[in-house]
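With one protein chain held back, the other chains of the complex are shown just where they sit.
Labels for the chains are A and B, by order of writing; each one numbers its residues from 1.
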Amino acid sequence: MAAVSLTVNGKPVTADVDPRTLLVQLLREHLRLTGTHVGCDTSQCGACVVHVNGKATKSCTVLALQLEGANVLTIEGLAAADGPLHPMQEAFRENHGLQCGYCTPGMIMTAVDIVRRKGNDLDDHTIREELEGNICRCTGYHNIVKAIAAGARAMRGSGATSRAAE
Amino acid sequence: MYAFTFHRPQTLRQAASLLAKNEEAKLLAGGHSLLPTMKLRLAGPPQLIDLSLVEGLAGIEQSGRSLTIGAMTRHNDVNTSPVAQQAIPALAKVAGMIGDPAVRHMGTIGGSIANNDPNADYPAVCLGLGATIITNKRRIKADDFFTGMFSTALEPAEIITKVSFPIPKKAAYQKFRNQASRFALVGVFVSKRGSEIRVAVTGAGSNGVFRVTSFEEALKKRFSPKSLEGMSIPADGMNSDIHGSAEYRAHLVGVLARRAVAEAIGKSAA
Partner (left out) sequence: MSVTGIGAAVRRKEDRRFITGTGHYTDDINRPGQASIYFIRSPHAHAKIKKIDTHEAARMPGVAGVFTGEQFAQDKLGNLICGWTVLSKDGSPMKMAPHAALAAGKANHVGDAVAVVIADTLAQAKDAAEKVVVDYEPLPAVVDPAKAAAKGAPLIHESAPNNTIYNWHLGDADATNAALKNAKHVTTLEFINNRLVPNAMEPRAALAEYDAASGSLTLWNATQNPHVARLVIAAFVGMAPENKLRVIAPDVGGGFGSKIFIYPEEVVCLWAARKVGRPVKWTAERSESFITDAHGRDHVTKAQMAFDGEGKITGLKVHTTANLGAYMSTFSSAVPTFLYATLLSGQYEIPHIYCEVDAVYTNTVPVDAYRGAGRPEATFVVERLVEAGARELGVDPAVLRQKNFVKKFPYQTSVASLYDAGDYHASLAKALEIHDYKGFAKRKRESERNGKLRGIGFATYIEACGVAPSALVGQLGAGVGLWESAEVRVNPTGSVEVLTGCHQHGQGHETTFAQLVADRLGLSIDQVNVLHGDTDTVQFGMGTYGSRSGAVGMSAIVKALDKVEAKAKKIAAHLLEAAEGDIVFKDGKFTVAGTDKSAAWGEVALGAYVAHKFPTSEIEPGLKEGAFYDPTNFTFPAGCHICEVEIDPETGEATVVSWTAVDDFGTVINPMIVEGQVHGGVAQGVGQALLEHTVYDDKGQLVSGSYMDYAMPRADNLPSFHVDTTVTKCPSNPLGIKGCGEAGAIAAPAAVMNAITNALGTELIDMPATAPAIWAVLHKANKMPRAA
């Protein structure tokens, strides 16, 4: 067992883990943050995407011990529990960008990262290319693409961004 | 995953010493090839040596006619680096075609070329630009570095520290994706630097990345897609699997080489 200290959703966290513990296991099993999902074992589906030091990262492919001192943001930390939704969350709801909801946290975390890197005016082609690492089986992506474009516009000037990036 | 002990050396010397002491240890760079393999219990190194805290392994700089990239530099950082984009735009572009955005935030150039996956993009770039791989011990020419699929000239306890790319006059990469893995089913990197022409192919060969000398000779006469018209390579020695036959891969080498040359000289690829 080895100790690791990091910040998750703004709160300091220390855990004693088996070295083979992945970040996603730390989140789901130790911290009971079960919004981050696992959908594959080949680092492809993106259901596990969180932000590490402000950047979209597949939490199934990072060891917890690699994150000593890191700043991690998960879907649960994107908006305050009792506060308004993040504009990207709101856009997914408004545009029916989800059905079963399983890929959704990873999609939203990826979407916020796309806006950070590509800005607020996103064309469909860019969004589709940027979603290469996120698989959805329900929506056919049509409404996810719409949601991300709308969410990106709504993030302009809203002050909302990934908190870990600030 | 099998159990392992985890090391985080702070210096290259410490890392090399750990590696020397533990024959079966593996270096953890970006981890995006190694960790999935370990998760499926296809690899079980008893020690894992994380390089992320080792100083001086990341960074991009141009000096004179070459661009040098630290081994721990992430794909996304290469892709978005103004220095890289200015010096070798084709290289910066390739870095943005590896994996997906989240993978590019973690994956590193050193990890990619040390792994030498036969479908990876960076080996084609290194070979296609005539790069020099610099380790804690020596300098290795790309032509001598890639020795077969998942196999390199690296010796035990040798660690890649940087990769130096001579800056070409023209260069481009064309990648035809495997629709499942999104790795290159075939990828072709072409470059022209003075009289030196290089055509390097990933994905296609059953022995990893290789150069196509017949194409290089043809392009020496004139660096134009027309020089490659009707040219192809033999299907012998090409990979054949559920994603494409050897004939198909051999055919794509020709198609993608023409398109890469067209892109390099700024013409429409079609």
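What we mean here is this: a residue touches a chain if its C-beta (ideal position, glycine included) is under 8 Å from a C-beta of that chain, and two chains touch if they have at least 3 such contacts.
In this text, all values refer to a predicted model and were calculated from it rather than measured experimentally.
Given the contact definition stated above, which residue among B:85, B:136 or B:245 touches the chain not shown here?
B:245
Which of A:6, A:52, A:67 or A:98 touches the chain that is not shown?
A:98
Give me the subunit B residues in contact with the hidden chain, please.
Residues touching the hidden chain, for subunit B, are 1-3, 40-41, 176, 178-181, 225, 228-230, 242-245, 247-248, 251-252, 254-255, 258, 262, 270.
Quickly run down the residues of subunit A that touch the omitted chain.
Residue positions of subunit A that touch the missing chain: 18, 20, 28, 32-42, 44-45, 47, 74-76, 78-79, 81, 85, 89, 92-94, 96, 98-105, 108, 124, 127-129, 131-132, 134-145.
Throughout what follows, only the chains that are shown with their structure count from here on.
How many Å are there between the centre of subunit A and the centre of subunit B, using C-alpha atoms for each centre?
Spacing between the chain centres: roughly 28 Å.
Considering only the defined contacts, which subunit A positions touch subunit B in the complex?
2, 18-20, 22, 41-44, 46, 49, 52, 55-58, 60-63, 65-66, 68, 110, 113-114, 117, 130, 132-134
If we count contacts the way the header does, which residues on subunit B are in touch with subunit A in the complex?
The contact residues of subunit B facing subunit A are 1-6, 8, 28, 31-32, 35-36, 38-40, 48, 50, 52, 76, 80, 99-103, 105-106, 181-182.
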